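Below is one structure; the comments refer to it alone.
The other protein chains are all here in position, but one chain of the complex has been omitted.
Chain lettering (A, B and C) follows the sequence in which the chains are written, and residue indices restart at 1 in each chain.
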Amino acid sequence: MARSVIPIGPWHPLQEEPEFFTLTVDGETVVDIDVSIGYNHRGIEKLSERKTFDQSTFVIERICGICSTSHPFAYTRAVEDIIPVEVPERAKYIRTIVAEGERVHSHLLWFGLAGHFLGYNTVYHWVWKLREEILDVLEILTGNRNNYAMFKPGGVRRDINADDIPLVVKKIDSIVPTLDRLKKAVLDDPVLHARLKGIGILTKEEAIDYCALGPTSRASGVAKDVRKDAPYGAYDRVDWDMIVTENGDVFDKVVVRILEVYESIKIMKTCLSKLPAGEIDLNIKDIPPGEGIGAHEAPRGETFHYVRSDGTNRPARHKVRAPTFMNLPSYRATVIGETISDATIILAAIDPCYCCTERMAVRDDRGRKILGGPDLVRLSQEKTKKLANKMGLQ
Amino acid sequence: MSITLNALLKSPWVFHLSTGSCNNCDIEVLDCLTPRFDIERFGMLLTGSIKHADVLLVTGSCNRKSANRLKVLYDQAPKPCVVIAIGECSLSRGMFIHSYNCPVPLDKIIPVDAYIPGCPPKPEAIIAGAVKLIQKVRGK
Amino acid sequence: MKLPKARELVEAVKALVKGPYTSKFPAKPHVPYSSFRGQPKYDPEKCVGCLACEQVCPAEAIGHRDETENGQPKRIIIHYTDTCIFCGTCEQACIADHQGIRLTNEWELSFFDRKKESFESIEKELQLCETCGAVIACKDHLKWIAERIGELSFSSPTLFYSHLKDLGVVDENIISALKDQGRSDRMKILCARCRRETTLTTK
Partner (left out) sequence: MARREEILKDIQTRFREDIVDFFDKSSKRVYIEIKPESIVRVAGYIFKELEARFNIASGVDARTHLEILYHFSLEDINLLISLRVKLDRENPEIDSLAPVFKGANWIEREIHELLGINFRGHPDLRRLLLAKEWPAGVYPLRADYREWDRNAIRDRGV
């Protein structure tokens, strides 16, 4: 092992040895890449078997911070699939509102981080300032900035009271103008075009072969979205369109995510205006033995929950599959052959839970560590500066 | 000992470490850096390396893979080093007390000076906790 | 030097006028929204000590301890701040119409010593069985049940006694007067086992 200890990752430095991505490099291009995950493994599936169906929602909510609605949404749909039972109308609308609010907050978070990886720190601070608005909206509606504790098998735990809605709609509207300016500033920026177009391409065939999901596969032309294909919640009562682009490079993944934020805002506002009155919870008393499958379109792709119940009040087996589990292996197709300075942004393009992208390191063939996470981010930022100078803008 | 710590805490450099967390608390720590809460007003700067860190912000429920790395990293931190545990997972592993991959709570691995409960704690709670700790160390 | 575009100038002036976006947090105290889920707090008067919150808590953050030896038997209900995830399930499950434990807006809960400062507890008076001394329930809990089922509570002396004692109608001499009518255990506050024993066997 290299004697000098190079801690890696500005935000999540772990010791140099347990990288998340290990890129084997020859010269500038990446030859091979390996990943070692498991730093966040907390045995949630085994824990969920200890808890009752109602309590298990809270374990599931803490799988990932930026999709803490997607997993309970899919889990509650899986439990409702066992019985099978239909959730009351108002609960469907509330679920959709909270899920779309979380999609906005998750995409903005990724958008800011991608900006940082490219050296656009103003974009990072600007977007995260914008993100505080949507976090306030979610705090008003659900009582906490994230980990919303809104979902329950058979409905929703809390109601949205009517006198909060005007303030919420005002805050949501305040996002759109700033986002327009951001979109124009980023998407028309020639440096970003040169920097992001044509790198880390995931072709349509590879996306299908790796069974990639969500924005990662929609950027490669795979037109699949659980909200459109198997409509649930209030998604079929609101008109919105699915964003699909063709050439699957990092630039398209940025475009897909930004346009999806606009769609989510449109869904939230229509749902808030058309919120029907009525029950919000079915008060499910017992769950018959059987199996249930539930899915939800999380910000990063489809979360899939398989629940098997043996008639008791605790799940007998609970299989959780997060979208990043299917998107992550696709790094073999996108990173190999690219230069090291592009590696950071390509790996971040599938939007894995972001504390994973911070743990990167580059080794030479004898396994000696030569570059750490911050060096990789610095390399990526230098390349942007070089491109900007070349184009005579800086 | 407390003189150096007292001097260090004039502008504490913060180093954030996630040991198997759902990254909600990590996002709240990052929120402290962004324009709305901006802890750089108090001289708190996020450093990239453990060598420059005075305050170690730990989040996450120390699962097996992260736990021994956490120990090694704590030994590398220049002493005196203040440890702040953020979020229920790093206090008592919160929801994951019975997880087969999270054997012991954080304060059994490294000595912890301040605990900030919350799931996730509000950025204001993190700032208030840090300020309270600094006043306590200064008060000594 | 590149001349700034008009858009950037407008942006700069607007930002200058509006002032910084940073919250004045330490100077101005932060008040969360009314719906914020903060620290759960027990209300000793309203809580009946039925431990529904302990059974329903997903994080097992509520525990209890029954102390019957020294002096007044009491049940200590402890809420652990370092395990609680502030989800509000306890408030929704509380049988004293959601008032026994309530989520406050308190968010600043940091502390330094997990042994002493990481929990809050309240004490409730326990009702012990008058023959075998086993714990039946908290006095408030029996009173709550008696009030709730109204006249049906007269089916079991445990209930109506604790209710009438609370109203001050029943006192010691009435019980002693009944003592020599035989089968004196019938007219006492008993736990389920003793109740069955006195009803079935003629002790």
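General observations
One rule holds for everything that comes next: a contact is a pair of C-beta atoms (placed from the backbone, for glycine too) under 8 Å apart; a residue touches a chain by one contact, two chains touch by 3 or more.
Just so it is clear, the model here is predicted, and its values are computed rather than measured.
Among the displayed chains, contact with the absent chain in the complete complex occurs for A, B, C.
When the omitted chain is restored, the residue from A:R237, A:K266, A:R321 or A:R378 that touches it is A:R321. Among the residues A:D209, A:E246 or A:D286, only A:D209 touches the chain that is left out of the figure. Taking the complete complex into account, A:D229 is the one of A:D26, A:D229 or A:E382 that touches the chain left out.
Residue B:H98 is the one among B:K10, B:K51, B:K71 or B:H98 that touches the chain missing from this view. The missing chain lies against chain B, touching residues 63-65, 92-93, 97-98, 100-101, 103-105, 107-108. Against the chain not shown here, chain C presents residues 80, 82-83, 114-115, 118. Within the entire complex, the positions of chain A that touch the omitted partner chain are 37-38, 41, 43, 45-46, 81, 84, 208-211, 224, 229-230, 291, 293, 295, 302, 304, 306, 308, 316-317, 319, 321, 325-326, 328-329, 332.
Operating definition for what follows: only the chains that are shown with their structure count from here on.
Separation between the centroids of chain A and chain B, computed from CA atoms only, is 25 Å. One inter-chain figure worth recording: chain B and chain C are separated by 32 Å, centre to centre, where each centre is the mean of the chain's CA atoms. In terms of their C-alpha centroids, the spacing between chain A and chain C amounts to 38 Å.
Residue positions 21, 32, 58-59, 85-86 of chain C each touch two or more of the other chains. The set of chain B residues that touch two or more partner chains comprises 35-36, 94-95, 119, 122.
Across the complex, chain B meets chain A through its residues 15-28, 30-31, 34-36, 46, 48-51, 60-61, 63, 65-66, 69, 72-73, 76, 94-96, 98-102, 119-120, 122. Chain A contributes residues 5, 7, 9-15, 17-18, 38-44, 46-47, 50, 58-59, 62-66, 68, 109, 112, 124-125, 128-129, 132, 145-147, 353-355, 374 to its touches with chain B in the complex.
In the complex of the two chains, the chain C residues touching chain A come out as 2, 21, 32-33, 35-37, 56-59, 85-89, 92.
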